[in-house]
Every structure is written in structure tokens, then in C-alpha cells.
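With one protein chain held back, the other chains of the complex are shown just where they sit.
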Amino acid sequence: MKKLSLLVAASLIALSAAAYAESDEPLPPRKMSWAFDGVLGTVDKPAAQRGFQIYKEVCSACHSLNRIAFRNLTDLGFSEAEVKALAATYDIQDGPNDDGAMYTRPGKPSDYFPAPYPNENAARSVNHGAAPPDLSLIIKARNGGGNYVYSLLTGFATPPSDVHLADNQYYNPYIAGHRLAMPPPLTDSRVTYTDGTNATLDQEARDVVNFLQWAAEPEMEARKEMGIKALIFLAIFTVFMYIAKRNIWRKLH
Amino acid sequence: MANKPIEQQPGIKGWIEYRLPIFSFLNNSLGSGYPTPRNLNYWWNFGSIAGICLVMQILTGLFLAMHYTANSGLAFDSVEGIMRNVNYGWLMRYAHAVGASMFFVVVYIHIFRGLYYGSYKAPRELLWWFGIVILLLMMATAFMGYVLPWGQMSFWGATVITNLFSAIPGVGESIVHWLWGGFSVDNPTLNRFYALHFLLPFVIVGVVILHIWALHQHGSNNPLGIDVKTPQDVIPFHPYYTVKDAFGFGVFFLIFGWFVFFAPNSLGDPDNYIPANPMVTPAHIVPEWYFLPFYAILRSMPDIGIPFTSIVFVNSKLAGVIGMFGSIIIFFFLPWIDRSKVRAATFRPVYRVMFWLFLIDCVILGYIGSQPPEGTLITIGRFALTYYFAHFIVLWFISKNEKTLPLPESINKSVLECCAHDHHH
Partner (left out) sequence: MSKQSTGHSHIPAEGEGATRRDFMMLTAASLAGLGAATVAWPFIDSMNPAADVLALSSIEVDLTPIQPGQTIKVKWRGVPVFIRHRTPEDIAEAKKVPMSDLKDPATDESRTKQGHEQWLVMIGVCTHLGCIPLSGAGDFGGSDNGGWFCPCHGSQYDTAGRIRKGPAPKNLVVPDYAFLTDNRIKIG
């Protein structure tokens, strides 16, 4: 059943891709439903943890996550001890020491995730001129947010016959121009999840989106919770004020 | 100095009042001592809501300024630091960003209320002028504020708009370099925009004080557009309009809260979450929504010259700048362009149609501004731009001898008639 629906989905994409093949306009992202959607949205912590595993094992080879510190991971359900241990597995540059030299030391929770390249020029030179963007804000920095990232990660396809790709380009109808320098990063069983979940492409892409959504908006749960309280208070206030207004104005008529 | 000796009243209130008559001042301007037309409808709430917006922007802006760094290498990071590390920083940032949009929504409604009910007509011309000055200051403040996060749109929006000044013949380029503090938008530009963005809101406060002072000279206009004639036409501001304004604040904050807590980025551009890169231009450079109609006018102006020849008097870039500023400056002349003696569109069926068409035209211009200038959109944009200015030309012609409906005798009579059939005791 799953295979059939995947087949149907693929052919639908192919058909609409054919329509969009003429222009360079990106296909509208697929509409998915996420745990973080809506007024009561939350972070799906197990999914985000799996997404983090994928970031660590796949994406971090090329993409930095500059704005996330190791200590932030406690939001996802890791304990302080786990975070400390994880941080220590990273080599962080520090210095200068008393001799004036820079040195590396094990990471601490207060450190930020180190970048794979020392600077943008290095990133470009290794990646055929295209610098892989930092992922901390990618969900907010793209139209369509999580839907876009999911569609992109699962949208790699063989190009239609009239599309010519350069050596280091890959076809994906979800991006403007339909070509990008990133090879498909995910496939079925690309990682082995530590929590035992079956790692299909769809699962991996969802988990990555859940993780990246948290990375872009770590305040989301607190924000929505506060929002509900604020709007309830304001609704009561407004209704009360309306009753008061009617009351005070009644005597004029 | 008072003419007759004032006696100090008993109590703390009396002690203060004798030295600084703040209580009677407040009473006579906001309290039960300030007479207001009794028939104001909810379109009259937007002035006080705009005031609340100004206070809110200043407060949130001040607290953001405690954590923001206006250096091109640090600005973007400092804003993300506010979002991620500062306690309630995300709340302050979103309130400020959404607040700017809300401020414009409220002010635009406030302006259109004025257009509909003839609030710009004598004796309120100066009040209207102060309002336009406030709008211009708001636009400058918002433009500079948007540059501060130093995202892609911040940088490129600043580049496009400051480049406009190069359209000025002769001195244009020098002026642009002077504005930039360099040869492109860079750190000097960012720093001075921060200084000015901090300053201008307080200038706005000053002009708002003048605005309210002018208002209080002759009091508020009203939906009938006729003058207050008798004491029965008015009611004390407190408690009638204080409670109505409080209700208005509630509704406003509900809408504001919805955006801040549940859709804070819906009015913004995702490209501004990409740090500014002078080497990469975004696919579509778009200003914030409240600038879109003006952006459309800017881009829609053609070369001004002799048709079917290559003779150009004013190139389209300069024409665009003139058109854009002209579209706001023209409002200064409105009290004299509109020669009708009747204020409210309620009694001006011809003007009423013109009003709605004008409003629709502004919305069309806004849409045009949001899209890349291609194909039929260019033609529609030019038509909408022409219509915008034509509105004023037509208004001048028809307003003198326009056919109007008979005005009610007085506010009081009109209110009594309307409520004659549903009598409350």
C-alpha cells in the first residue's frame, strides 16, 4: 500500500514537474502535517533527536549549525550528562594560549557546534563554488519552511530529457532553477537510528525537518503556550470592556 | 500667569495642582472635562490605538537596544542572540517587528477615516499636516529599522532605496555617498541608521503632541461632518470614550497577540533570515508590505519626454522618485484641492464613489509592488498610478459644485432621530 501511494505520489510529482519544467519556477512545496503546526504545536522530541542524529552523521560534513550550542540540546530531551559527553567528543579551537598559539580542546556544553569549513571561501572551493548554507535558520529562511525542506530532501529525481545538468548539478524541481549543487543527501537506510525506528527516506526527511524547525525556533513551544494564555486574558478583558462600554453608553439613548 | 489668585485645595492632589496643574490639565484633555461629539463611531478609535502603538514600539525598541550591536559583522548575530539567549528576547523582537506592521495598519485606517469624513478640511488643515509629517517620519523610521537586522532584504532594500537619490541631477551621486558614508551600503550606513532610528520616534512623539494640541483646538470631527452647535451634541470624553478606547485596545491587542505568538513571520520576508551578502542579490527585492504602493509608483513611472521620439526630459528613475514622494506630498494640498463645503462622504454620493475607487486603487498598487515588474503587471501598474493622481485632479474639478445630500440640523437631532425607534430607559 505504501509502495503504491509512493508510486502515485511520484507520478503526480512527475506530471506537475512536467508542467513546471518549462519555467524555472519551483514546484510548490508538498503540504505535510507537522507536530509543530498550529496553535497547539509542539516539538516532537524523539523525531528531533533522530533528526539530530542525521545532522551529525550526514549533514554536518558540509553544513554548519552555528547558532546551536551543545547546551541547547537539553531542549530535545537529552540529559545534562549526555550533553556534556557529546560536547567532549568534539574538538573546539581555543586560544591563544600563553605562548600565543591557538590550540584545540574537547568541547564544553557552552560551546557552539563547530563548522565543517573555517570560512566561506574554503566552503566554496571544496564544493565547486557553492557554499553549503548554515542550517540554524534554514526553515525560516525559505518560503514554505518545513514543507519546502521536506520536499527538497525527497524531491531529487531523474531530470526530464530537455534539462541539461552540469557536472556537479543535481535535478530537483522544488528549488528555483530546478538544479542544485547538493547531491541527494538522504536515501532509505542512510543512517541506523539509535532508537530503532525504520529509516526510510520519508522518515529521515521528516525527522530532519523536525530537528531543523526546533533549531530555527527553539522558543516555539514557550511562545505558543504564552500566546494561549495571553489571548485568553485579552479575550476576557475585551469582552469585559465591551460590556462596560454598552453599560456606560446605555444611559445616553 | 493667572489673572485672579488661585487657592490651594486641600490634600496631596491640591498641593501638586497648585504648583503644576496636571490634574486639571488631564481632566480637560482626557477626562470628564473634555467635550467630544456624541456620535463618534469605531473608526474614531484608531487615533488612540496609534498612540498605543507608538508607546509600544518605543518600549520594545528600547529593550532591544540593550542587546543589539550595530556593526555589520555583529548585527545579525546580535539579533539571533536576542531571539535565542536573552530572556523573553524573542517576545520583544517579534512584538517590535509585528508592532511596526500593526502601527501602519492602524495609521492607514486612521488616514482613510480622515479622507472619508473630511477631517482634513477647515479648520483642521494643520492637524492634517502634522499627521502627514508623522506618516513621513514613520516611514523613515521603519525603513531604517528594517536595515538593522542586516539580513539580505535589509541590505538590498537599503541599497535600492538609497540608490534612488542618485536620480537627482548633478549632486545625486555625492548625496548618495554622503548618505552611505562610503561607496556602498556598509557599516557606516548601518551605524547612522541605528542612531537615527533611535532618535526619530522621539521626534514623532513631539509631532504627535502638536497633532493632539491642534486637535483639541476645535475638537474631533464626527461621522456627520457637521460642527458641534449645542451642548447636547457633546459628551465628556471620560467615561464614554475612555471605555470605548479601552475596548478598542482589547480588540487591537487580540489581533496583535495573534500575530506575535502564532504567526510572527507571516508579514515578513524569509530572505531576511539570511545574513546580508553584498555579492549575492536576492531573486526578488521587496520592501515590507506597508511600502508596497509607493514602491509600485516608484517602479511604474516611465521616462517623461516626447512620445515616439527618444527625447527624454526626466528619466524614469528620477520620475519614479518624484512620483513616489509626490504621491504623499499631494496630501498636503488636499484641503484646497477638495473644495466642497460638505465634509463627510456620507452626504457626498459622488465623492463616496471616488473614495472607494481610490482605496481599491491603493490596494492594486500594493499588489503591483509585491510582484516582479513583468508583462501586463507593468501596464496595470501604470494605469493604477495614473488613476491615483487623476483622483486628485478630478476631485478639484467636481468638488466645487458637487451635488450633495441635505445635512442634518445638528448632531443631537440626528442621534435622537436614529434612536427614536429603540428607546432605552
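Going in written order, the chains are labelled A and B, and every chain counts its residues from 1.
In this section, a contact is a pair of C-beta atoms (placed from the backbone, for glycine too) under 8 Å apart; a residue touches a chain by one contact, two chains touch by 3 or more.
Note that this is a predicted model, so its numbers are computed, not measured.
The chain not shown here is touched by just one of B:226, B:243 or B:384, and that residue is B:243. Residue-wise, the contact with the chain that is not shown comes from B:59, picked out of B:59, B:136, B:328 or B:359. For chain A, the residues touching the chain absent from view are 69, 71, 108-110, 233-234, 236-237, 240-241, 244, 247-248, 251-252. Listed here are the chain B residues that touch the chain not shown: 28-29, 32-35, 59, 63, 66-67, 81, 84-89, 91-92, 216-219, 228, 230-236, 239, 243, 246.
In this text, only the chains that are shown with their structure count from here on.
Distance between chain centres (mean CA atoms), chain A to chain B: 37 Å. Residues 39, 67, 72, 133, 136-137, 140-143, 145, 176, 218-219, 223-224, 226-228, 230-231, 234-235, 237-238, 241-242, 244-245, 248-253 of chain A are the ones touching chain B in the complex. Residue ranges on chain B touching chain A, taken from their complex, read 38, 80, 83-84, 90-91, 94, 235, 239-240, 243-244, 246-247, 249-251, 253-254, 257-258, 260-262, 264-265, 270-271, 273-274, 283, 419, 422-424.
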